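A single protein chain has been removed from this complex, and every other one stays in its place.
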Amino acid sequence: MAKMTMVEALNMALRQEMKRDDSVILLGQDIGPDGGVFRVTDRLFAEFGENRVVDTPLAEASIVGMSVGMAVYGLKPVCEIQFSGFIYQAFHQIENHAARMRWRTRGRLHVPMVMRAPYGAGVRALEHHSESREAYWAHTPGLKVVIPSGPRNARALLVSAIRDPDPVIFYEAKALYRSLREDVPEEEETLPIGRANIARAGDAVTIIAYGAMVRPALEAADLLAEKEKMAAEVIDLLTLSPLDEELLVASVKKTGRAVVVHEAPQSFGPGAEIVARLMEGAFYYLEAPIERVTGFDTIVPYFSREKSYLPGAERIAAAARRTFIK
Amino acid sequence: MVVGDMEMHTDLLVIGGGPGGYGAAFRAADLGLDVILVDSQWGLGGFCLHAGCIPAKALLHAAELIHDAERAKIMGIGFGPPRIDLAALRAWQQQRIDTMAEALMTLGQKRGILVLRSKARFTGSSAVRLTGAEISAVRFKHAVIATGSRARGLPGVDFTSGGRIMDAGAALALTDIPQTILVANTGYIGLELASIYAALGSEVTLLEQADRLLPTVDADLVVPLQESLTARFAEIVLGAKIEEVVEDAGGVDVRFTRSGTTEQRRADRVLLANGRIANSDDLGLDHTGVNLNSRGFIETDETRRTRDPKIFAVGDVAGGPLLAHKAIREGRIAAETIAGKISSFDVRALPVVVYTNPQLAWCGLTEREARQANIPHAVKKFPWQLSDRAQTLDETGGLTKLVIDPDSGRILGAGIVGRHAEGLIAETALAIEMGALAEDLALTLHPYPTLSETESEAAEIFLGNPMHALPESQ
Partner (left out) sequence: MTTSFRLPDLGEGVHEAEILAIPATPGQEVKEGDIILEIETDKAAVEIPSPVTGKVTEILVKVGERVIVGSVLMTFRTEKDETPAERPGPPPAPQPQPPPAAGKQQGPVPASPSTRRLARELGIDLHKVTPSGSGGVVTKDDVLAHARAKEQPAAKPAAPEPEAAQPAEPSPMPAPLPAPAVPPGQLPDFARWGPIERLPFRSIRRATATQMATSWSQIPHVYCQDDVDITRLEAFRQRHKAELAAAGGRLTMTVFAMKAVATALKLYPNFNASLDLSAQEIIIKRYFHMGIAVDSDHGLTVPVIRDVDRKSIKELAIEVESTVGKVREGKLSREEMQGGTFTITNAGALGGHHFSAIINYPEVAILGLGQGRMQPAVVTDERGRHEIVPRLIMPIVLCFDHRVVDGADAVRFLKVVIKALEDPDELLITMI
């Protein structure tokens, strides 16, 4: 096993899937000779050529639109939107076509495409480069939303997303791209879409997070273990839609307390849905109101205030402590 | 183009890829830590492999071959004057270096160490900023500084690259073989380099400020070397204090004083040195708790931890003898400490080797140190003219000496001058580390005829029953 960053692990997933299946095709801005702005498609152009690694114009609607067409006709497009903040141009293509094709044609056509996009804050970037709007896609029937939290699961989930028969929105946290290295096996590895993972087992309180927030959630668990001698359970969602309700409910039934963490703004965010599901499934087991630790209802501020916007370990640990006081 | 500020997290950040740096990185990775190593110049290997020790030793081997071929005359074998293809010699030297560098990179990669070609500056006690890499910052739990040392310039002297005035690095690049070369103030590195140039055919003038060569080494060990060098160098000037070095289009004039009178020599090239200074000045250490001593070296404890508990320093930058094997050991100790093991720099016999012809090597307590510190000691010497093996090699100028505790008979130090001293010294280093007695060394059966017997014979002299010498009582 070699140690890889998430960028290298995603690159490996793409290369291996392209080798395995000729119908896998990449589209996106600067993904060809340049290898993508984050180098996720590094050297793939040289290996697979311009017919399979397609440098597109700066036109998100057409990138997604072409992908939908290709997918309907039997290819497996993996398109890259350079930053998730540029996606709104393509909203119509995703919502009205990618997500609805199976329903509209009563199952005769389906759209086996993946739309990859870097999301999230933490790298001191510009406006449109730091947002987390995964709730749009999780709110849209017909889409799957996958958000990995590290090199190894990113690779395994991207492979699963490419092989999935329906459109998958694959959000990659920029802050995780090169922030850590993990052993990633060269051999094929997949993870089922729709399953969350217990990143750390515990019985005192359940902390639910995904993407770049898993690390601060784990750090918060460390703090709680250290200061309060409390074993927090950390759940890494990995897939936002469909949500692994079963695992969440089982965990909260065990702990009686929950903290939901995301960097997306709070109002109508993923946390609201998760809390609602817990109320339905585990209400009689709750010892305290569920806490949310999220970004604020504002555009992500520029980098001097970026850190205050993002949930950190201290904020998460404080919320966990509140579930013991109320 | 990469957008944004890519920060990477790691257990251990090592700054500098020389012996200290890779020593720390390899050990830490083997102990299960996630390691990133940053080196702005060479990746792995450092100055030692790429521009210091290793290129010098390769050339010294070549010099020894030339010397041996010439000496074969006395055995009735003649080879004629050497024909030197400088480009081929440089290429061979480079090939050796590349092979070793590649092997190091493979060893690093297989251990999962991420090597970044970049310059690192501390922004605090747990992060550095990088320049020239796709990663813009590294956040670490611990860091090891292994940035080494560099030649200190001489005030008023221009070492501009390609000029006639060279430092050790430039001399090793072997641009040409000058007709005449003057080597000054350079300690044993200068002696090694002067030997290389002399073997390649340059006329060497050596200036030494002290009244003998290698003034910090026991005098009896230096005598055979000084005799050998006197025969091969054009001139050795002792007690020379350099006043001025002036370069012109045709050569370099060196003006110096010797016992009150001013003298001058002219040479095609001049090799000068003025000691080495720590590479501690451009690391942003003011953002950390790391403390420097008055000479700019980083202060550490016996685990090589600096005043900043998360930061360690090893090798040249942490001071002490500037030796690769010391740096490697320190790197390993720092890594072990960081991995939670109990470790410490606990070396009693730090060996030093000078690769001149003849070689000089010593370890443990020197006679000079014993005298200065007033430590009770006995010195026992076995001159190589009594060694049968030295006779067959015609290397009878050598000497093996032991410094011994007169009460217990414990071996405290050793010094050797002569061929293969580099290998011979290791046995005494082991003896000292093991707390062996002269008796232990004497009773260990040494193969006959070998130079290693000179060590057991010296021990036998202490015990009063030598074989190839007479007991001191007679």
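Think of it as A and B in the order they're written, each chain with its own count starting at 1.
The definition used in the following text is that a contact is a pair of C-beta atoms (placed from the backbone, for glycine too) under 8 Å apart; a residue touches a chain by one contact, two chains touch by 3 or more.
Bear in mind that the values here come from a model prediction, so they are computed numbers and not experimental data.
Screening B:His67, B:Arg90 or B:Arg348 for touch with the missing chain picks out B:Arg348.
One of B:Ala240, B:Val354 or B:Leu437 touches the chain omitted from the figure, and that residue is B:Leu437. Only one of the listed residues, B:Thr261, B:Ser294, B:Asn374 or B:Thr392, touches the absent chain: B:Asn374.
Across B:Arg410, B:His446 or B:His468, the single residue that touches the chain missing here is B:Arg410. Those residues of chain B that touch the chain absent from the view are 341-344, 346, 348, 373-376, 408-410, 433-435, 437, 440.
Residue positions on chain A in contact with the hidden chain: 203-204, 228-230, in rising order.
By definition in this document, only the chains that are shown with their structure count from here on.
Of all residues in chain B, those touching chain A in their complex are 1-10, 34, 112, 114, 134-135. Residue ranges of chain A in contact with chain B, taken from their complex: 2-3, 5, 30, 34, 37-39, 83, 123-126, 129, 174-175, 177-181, 183, 303.
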